[in-house]
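Every protein chain but one is kept in place in this view of the complex.
Presenting chain A:
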Amino acid sequence: MYGRYCSSIVSSAENPVSRRSRKQQLESKMAGADGDDSLYPIAVLIDELRNEDVQLRLNSIKKLSTIALALGVERTRTELLPFLTDTIYDEDEVLLALAEQLGSFTALVGGPDFVYCLLPPLESLATVEETVVRDKAVESLRKISHEHSPVDLEVHFEPLVKRLASGDWFTSRTSACGLFSVCYPRVSSTVKAEIRQHFRTLCSDDTPMVRRAAASKLGEFAKVLELDYVKSDIIPLFTTLASDEQDSVRLLAVEACVSIAQLLPQEDLEALVMPTLRQAAEDKSWRVRYMVADKFSELQKAVGPEITKNDLVPAFQNLLKDCEAEVRAAAANKVKEFCENLPDDSKENIIMSHILPCVKELVSDTNQHVKSALASVIMGLSTILGKDDTIEHLLPLFLAQLKDECPEVRLNIISNLDCVNEVIGIRQLSQSLLPAIVELAEDAKWRVRLAIIEYMPLLAGQLGVEFFDEKLNSLCMAWLVDHVYAIREAATCNLMKLVEKFGAEWAQNTIVPKVVAMANDPNYLHRMTTLFCINALSEACGQDITTKQMLPIVLKMSGDQVANVRFNVAKSLQKIGPVLESTALQAEVKPVLEKLATDQDMDVKYFAQEAISVLALA
């Protein structure tokens, strides 16, 4: 539909006669048709652009294309866009939607020839104080920049960039930073020189906001520059930003470092990039070092294997030993990736002699976040090192972490067992694994218990049914009577996943009897757990087991003295109804539901009636 309107609009723009006639048509139709006409909804939409209610305004803005279609390209350009340009007082969400809409408005203003008409509203949106709105306006400006002809780009777009870049307020200058890279490739060399000059100016702006914006766009801008200018312009800017007095600026230069390093030939890296990178890795501010640690894999790929061997390995060792825990944690997170990406010829040597000693220290770090970051990746090293080294060097670390005092560390190890399983098989670990799991399963914090429950299906798959039945099954059943509801709920869900893994027959022998037995528990909460389990298991267990083993229990519980149990019976019957044999449904379920529908408790009645109507038993 949208495409059809577009084509009709483009053609009407080319041919004013047809447009006028269409308008006359519309008007005559309107006058004749008692107001119930196609103009009416549009009129409502336009009026709602200034409704008191934000939601209605938002709604109208989101249908801006409909309004523009109805107005036609000329009125959109001369009336709607000027109105929108002044609409910058609105709520953020409305402005955000507007900024987004304008990015795909080109056809609605008359195609690429008139795309410059969209610049004024986007320019005013690019100066508002809300970052999300500004960013969206910049995104839309970048999008429509490609629809400008080279001439329009120089006549309309580039002047806008200059205006923003030399604006009084830093909001406009920050927005300008994101626009240089899109116009640079398509303008004449004189304009290119001007753009480079503007970018240089913004890199040394008084306000840190603007320098940050410039620093964050440095890499992107470098990519569109000619290599000579990268060396002559970008490198000095990069060096200056990387030694800015504000650490919030310096840390952004680290990101730029990745893009710049990719652009330069290998032989220039040492002279142009490495001094700055070395300095950043040893910056006085932990936030800058954190950034280096966080971007380490990207940096490693950008600078190539030789520099990695000579420079990055010692730098990485230092980061792993950093005095700030945040930095160590960020570096620990990168251990696996860093090792994976080491050059093949020296990979094993570097890991064994340089990285592993640091990793060993981190296992007994004083900070639990560092340990848990390491625990989430350390298992990945086993695939790189192979079976023998894993058993000799890594296994003791895994075992130590499985005994760590912090539950998150243990959880992270358990959640990544699959990597080790492939290399050495899980049996090597099972001796230590079991006590760790049992301890987590009984942790005083329910969130920890919840986390370990979620890994149960995975563990069950890796350890096999035999081991599971022997060691873990009792835990899974114990969770069903946990005193925290969230745990009981997760435990029922866990049973369902286990049944999906091990099959209905296993369920029938191991799970169902225990679940069914709970129906006689004196605690009504446990009796309800039976019902919840049945809800979860019925589908996985199939018709036969559900009808023969579970249904009788549910039906029997309909006489429970606690109303909560009774209405859950009604809900359960509704849930398992589709799985049951239809004869059982009619013969057994229907009478019970009918009886419950006359229960004296209001809720029981309600849910029984609901079940009757859903199961179509009435």
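Heads up, the rule we're going with is that contacts are C-beta pairs under 8 Å (C-beta built on N, C-alpha and C of every residue); 3 or more make two chains touch, one makes a residue touch a chain; residues count from 1.
The definition used in the following text is that contacts and distances are computed from a predicted model.
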item: Among "Dynein light chain roadblock", "Potassium voltage-gated channel subfamily D member 3", "Dolichol-phosphate mannosyltransferase subunit 1" or "Serine/threonine-protein phosphatase 2A 55 kDa regulatory subunit B", the UniProt name of the subunit that does not appear here; value: "Serine/threonine-protein phosphatase 2A 55 kDa regulatory subunit B"
item: Candidate in contact with the missing chain, chosen from A:102, A:115, A:128 or A:541; value: A:128
item: Sites on chain A contacted by the missing partner chain, in the whole complex; value: 27, 30-31, 34-36, 39-40, 42-44, 46-47, 49-50, 70-71, 75, 79-80, 82-83, 86-87, 89, 127-129, 131, 169-172, 207-209, 212, 245-248, 283-287, 323-326
